[in-house]
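One protein chain omitted, others in place.
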């Protein structure tokens, strides 16, 4: 019986898992680096242990120290969250060797699926359709160029150990190959310590559709429907939704069955996601399996009512899934907007700093999973994800109208965020019509921003705000002693003075 | 077509309705008293107008001024929220006379159902079961005592114009009648400007079960299932849930059909609630109809997925209901804890003051409807309701475990709140077992508080916190100049100093 | 440094010593490893005591701390050794322990005063009625007592915390 869980992560996903544990009556152990001494995930846990300096390699990636904490604290199980060590088979192996339950698939499964080339082969053998690509690693310009010539440009360079868009480059012409290969290898080395890359045919305007799966140790493998994650920037998802506007019951069932087949082919246990590309003719191609709980899992929770994080713990406990394929009901529609501390006007550059004002939206159909509060800061050392804002509606239109409302309510000061970008998308006619592709941002963003120049009316209001605050500053300096005894003539004026003086 | 709505209310319900309007693309007009110049409902609206001084009678109850604002702002419709003018037929009439849509039932319906004695008669005629009681008003001690003697003590004194527990008194012996009658009349006069009261047989340990109904102008009347609101203090609800632990499908259908009959008997249009008492033999008795959206409507929204506030606007627009009796699906279980600024240790006395620290819970299955933020305050002039915290779960147990988790996450400083009380209830075995009655708090609270003495461990922690803060204060005074140049030896210490010094 | 704390009726002696990068705390011979971090809010702190994090809000008024911890509020009176010695030496001059001031827990209007000076009241008996937010609230005697002073009148508006009357407890 799992009674105490160590969460080998930080930020919003650590908070998410702590919440799942608290609802399950399980004691939580947080770990933290020097940069996270007072972070929210530490404050929410029952126990918290320091694991090293701010850089991840010396703290959240330091396997030995994390396992030491697990032993010292008497932890029964470790939840890796996503990122960091979540898809590291060595970690899964060492956790198990230490006599602690790893909340996720077996190390062998992680290893197989983490090697994109080995995974491709296994899927081809299992009859899962894949995108045409190199079946072996490609590490010199000559063979890369030759292979790209064979399958035809454009091609995609991907890190064999990759995920999250890191080490990924599109190459449209042979002249771009040299530079792209070098950068992809650099990124792959720095992100994964593994510079192996491979090459795939690049599909034009595909949709990114993925299937959530859940498998227990009793041989039950169930899919929980799809998520569409086509809205991406820098090859990273920013907006996800379920159901996909183009997936009907028949396609959901086919993709779901294929995902279950993929899971069985890799002896999958616990939560995972099978990612596909869907082309314009609705052919789908296996991309990869993410062997962890994903960032965007809440949209599936919102439409199925199933708490995936709690279910992960049940499965790790050796229990059977609390649902069957037949018992799942998909209800309504859900959207997720990732709230990054990034500047959409400057190519989504991270925006680092202290949060000076913070208020989350709430009310009907709104869920926020955040990793900080008004005491928080966005650090240079980690992903600049502040929170995930999700909305649910009876249908997609209601989910979108709630998302617009919730985005407008969200107040974050101190760093720039992608909220203005999300508002542009939520009001974009192609998005509203469900006409999406992974190129959406590239194709539409510049135009969106141009078509959204600052209204004259807004400009005048900003001018009034600033002029009035400026006048107040000047008056305060001038009148600080002179008008103390002024009689206030109306409640209005009095109120104004109480507040302003 | 309704394009602009004036919300004749304040606090959380004004915010709730503003959210519904925003999601419907409708422009919102707030009104505010001197006490609410910078309140959240004002800040969230597109327009805001001052309607008078802080006391409700001179602002939120000032019909003429509110209608002037509606005209001046070009409002199409007025939503009254709950409380204030929501169940005032004169207001509904004058709104209509001003050419503005009243979002609620017709004035005649409000008038009929607002007069508890007339409503009782109408319900008896329609074959709706009622609690034995006086069919005419009772205003002198002699007739009150005589009637109480006839139906037998205990009896309940209620305001004819009443609601929300105001002007209500239980009388267990004839000696208590004089004092109780006077207080009930005083409260009724001060709350409703109408001191008429009536007397009912008082049921022992009943449950309070109510049925949400929704009716359009096309003759469709639909019920949305029950809410159990048995946990009450001072005759006011504090915890509500759906489904009720004792209502099965058969009873839900019978009570639902009775509620629809009650609605039809009063020509009901828009959202309303038919309240019943359920005795220990599962007999139910009509109590009253609340001709408005109720505080606890979100639990129904959480299990049906229907947004009642948006539906109210549709109906007021003359549209048909967006659902039928057959299309409603009840999914899972939902709980609401009303977060009052009150001290549960001092008989739930209101706790007035400025909010100095405020952070709402969120994450899976949590919804908060609040009327303030960290800039807010709890005012002497209005209800001390800070927010409504709701949780949803696949079943009641999950909703309860989420509620515990959410209550523990909620941080409110500056005023006392009923959060510790709610936590006691959520951990109370009778509550967990669903063994509820309207006497729950009276019977269990004292015992709960006694059984929950401060743990020795907690006491020691509090002592450590205070001693360490005290030492910091002393050191700051002592060392303010002396240790500026001390070298910090470790990241830990540095961090501590950065934060503490 | 030693501190004498008092929470409700329990006295706890806390001894604190700075050791390297943390504090060593002793209570009744038990030892705790403690760290303290001020969050950016004026009164919000994070403590880690033996690796258990505790977020609290704390406000000081004279020697009294008000602590908000896990949704509940606690009052803690604190003195360092020196002050505690000082106080014990002048204890004889303190005010009668049986005298009790009843203050209003809410602002409102005095509707009715149900007692008179000199009157004996039982624990739980109504002293007066205050109207606030349209509700009548009864203020009742916390213990058996004699009313020794009444400082308000009917129809008078009172502020939060205002003294209403003084009781002398009957022991």
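Labels A, B and C are assigned to the chains in the order they are written; within every chain, residues are numbered from 1.
By definition in this document, a contact is a pair of C-beta atoms (placed from the backbone, for glycine too) under 8 Å apart; a residue touches a chain by one contact, two chains touch by 3 or more.
Please read these numbers as outputs of a predicted model, since none were measured by experiment.
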Quick one: jot down which shown chains the absent chain touches.
A, B
Taking the entire complex into account, which one of A:186, A:427 or A:447 touches the absent chain?
A:186
Tell me which of A:49, A:323 or A:382 is the one touching the absent chain.
A:382
Based on the whole complex, identify which of A:178, A:267, A:324 or A:356 touches the chain you can't see.
A:356
For a quick check of understanding: of A:146, A:205 or A:234, which residue touches the chain that isn't displayed?
A:234
By the contact criterion defined above, which parts of chain B meet the unshown chain? Give residue numbers in ascending order.
30, 37-38, 42-43, 45-49, 73, 354, 374-375
On chain A, residues whose C-beta touches the chain left out of the figure:
166, 183, 186-187, 190-191, 234, 343, 346-347, 349-352, 356-357, 380-384, 407-408, 410-411, 413, 416-417, 419-420, 423, 454, 458-474, 489-490, 492-493, 495-496, 499-500
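By definition in this document, only the chains that are shown with their structure count from here on.
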Greatest number of touching C-beta pairs links chains B-C
Identify the chain whose mean C-alpha position lies nearest to the mean of all protein C-alpha atoms shown.
B
On a C-alpha centroid basis, what's the spacing between chain B and chain C, in Å?
31
So what's the Cα centroid distance for chain A and chain B, whole Å?
37
What parts of chain A, by residue number, touch at least two of the other chains?
37-38, 374
Please list all residues of chain C that touch 2 or more other chains.
37, 39, 41, 44, 55
